Every structure is written in C-alpha cells, then in structure tokens.
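These notes are about the structure you will find just below.
Entry: chain A
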Amino acid sequence: MLAIQTIADGLVLGGLYALAAVGFSLIFGVMGVVNLSHGALVMVGAYLAWSFWQAAGIDPLLAIPLVMVVLFGFGYVYQRGLIQLAVDRSSLMSSMLVTFGVALMLRNVLVLVFSPDLHSITPSYSGAPIVLGGVVFDPLRVAALTASLVLLGALAFVLRATRVGRIIRATAQQELAARLCGVNARHVYGLTFGVSAAFAGASGAILGIVIPFAPPSEALWTLNAFVVVTLGGVGSPSGALLGGLLLGVISTATSQVIGPSFPNAMMFAILVLMLMLRPAGLLGNAFARSR
Partner candidate 1 sequence: MLRAAIHAQRWWLLASVLLLAASAAVPFVLMPFEVRVGQLILLSTGLALAWTLLGGFAGYWSFGHTAFIGLGAFAAGLLETGILRGTGWWGFLAGLSFGCAVCALVALAVAWPILRLRGIYFAIAMLGVAQVLAELNNNVDALGGSVGVVMPRLATFGLRPEGLFYYLLLAATAVTMLIAFCVRHGRIGQGLAALREDEDTARMLGVPTERYKIVMFVASAALTAVFGIIYAHSLGYITASSVYRIDFSLNMIVYNLLGGIGTLAGPVIGSAIMVVLTQVVLGRFLSVHMFFTGLLLVALVLLAPKGILGLRWRGGRGAR
Partner candidate 2 sequence: MSDILRLEHLSRHFAGVAAIADVSLAVAEGSISSLIGPNGAGKSTLFNLITGYLRPSEGTITFRGHRIDGLSTTRIARAGVARAFQIARPFPEISVRENVRIGALFGRDGERDVAATTEAALELTGLVEFATRPAGELTVGHLRHLELARAIAARPHLLLADEPCAGLNPAETEAVVEVLREVRRRGVTVLLVEHDMTAVMSVSDHVFVLDAGVLIAEGAPALIAADPKVIAAYLGTPEAA
C-alpha cells in the first residue's frame, strides 16, 4: 500500500517535473543549446507569481498567463540579443558558458530583490486531502498537476498542429532548407526560446505552490531538466512527460527508502550515471552525440 502511495506521489510530482523540463528540452532539440539558465527562469517565474500573490492576492494558477507573457518577452530578447551571438560562434560551449553566466547573474538579482530565504506561495484552497481507493492526494498538488498537464498538452498541440509549431519543427530539423523556404530562422529561434522561457516561468509559478524555493534552487531545476531529458528524450513534450514521471517516482521512492533528504542527491547521481553509461537516454534519443 505504501508502495502504491509512493508511486502515486511520484507520478504527481513527475507531472510537475515534466513541465519544468519541457522548455529546456525544446531548446536543446530545436537549437542544440544547453540552457544552463533554465532553472533561473523557473525561479523568476516562481518569484513573479509570488510577487503577484503578495502584492495583489492573485492566485498563482491564475497568474500563469501573466507570468508566461513576461517570460516570453524576456526569453525572446535574451535569445536574439545574447544567445544567438554565442551560437554564431558555432560552439556549444559558448552558449553554455553564456547561459551559465546569466544564470548566476539572475540568481544574484533574485537574492538582492527577494533575499536568500526560502519562499513559498500558499493559496487559500489548501483544503482537505482527496482520497481515491486508499491513496491520499493533496489537493494542492493535484491542482498543480492538472495545470501542468494542461500546459503540456497545449504545447504539444501548438507544436503538432499549428503553423508556428510546424515552422519550429521544420527549422529544427533542417535550418538551411527552412531558410530557403523563407523562414526567418533567427526569429523562429527567438520564438522558440520565448516559448521555452514562458513554460519555464509557468512551471515556476506552479512549483511555487508545492515546493519551497530560494534563488540557489536554480541549479537544481536546471539539472532536474537535464535528467528528465536524459531519461525521456529530447525535444518533445511526450519525452519530457515520460522522463518527468520516471524521475518523480524515483524521487519519492528514494525519499521513502533512503531518506527524505536524499532525492536530490539521487537525481544528480542519476544524471552523472546516465551521462557516463547511457547518454543517449533510455529511449536512445537524448544526448547521443556526447561521445
């Protein structure tokens, strides 16, 4: 029974992880950029949602669209103004270093503005636990999970079925051909990054309800995204979902079996082990070019 509870908790958490990772996955799949500032963008989303909640009492889940708009704009400018310059030097390491630098800049800014202490957002519907067939669910987490799944589904829809999504996927697969078809690749990359940042921010707003956060957490969420992608594959929301769910269950299982303070250590260990032993990921479509 405990096992089922643990798995259920893991799946709920995993849905959140999936949303938190999908932006990172998209960027790597489309542009080949490892965005080390991804976690920082998640944190910015969390702090934005917290600010709206503190200042105007806006429920974080309702604040999501606002957070996404702000981060979309920031992401677009960030990509076209900075990351594109690094990518132009045609070295993956350049873009990684630049995003590493930005991550620490954002972290410092967050510490200055919000203090280094842990924050969390506690909306009013924290209510009674939901019990389904002997398994207990925290309504807050269920709400967060629902929001995550809705957003993941929306992203999948946009990528699959809309014109913008098709253009993004085409540019990802064959940049030169896409450009020859009249696609402004730089603009597409800007859009993609904007979308990625928007989803990162949204995930931050949602996570803020569930997990206490502080500026140093940015490293955690970047590496989290990396593990999710390693487990589930690059570039697609479904891959992020698979990886996220897996990671969620591993997290809760570790918490139960080894101890509540070890899920992070386990996650980082999985990252290192996966990179060393099977970088192409479980499904073979993660970081295949790493050797």
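Criterion: a contact is a pair of C-beta atoms (placed from the backbone, for glycine too) under 8 Å apart; a residue touches a chain by one contact, two chains touch by 3 or more; residues count from 1.
The candidates came about this way: all candidates are chains of the complex that A comes from, given by their letters.
This one's a predicted model, so the numbers in the text were calculated from it and none came from an experiment.
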Candidate from this complex that touches chain A, chosen among 1 or 2: 1
In the complex with candidate 1, residue positions of chain A that touch it: 34, 82, 85-86, 89, 92-94, 96-98, 100-105, 107-109, 111-112, 216, 219-220, 223, 226, 259, 261-262, 264-265, 268-269, 271-272, 275-277, 279, 287, 290-291
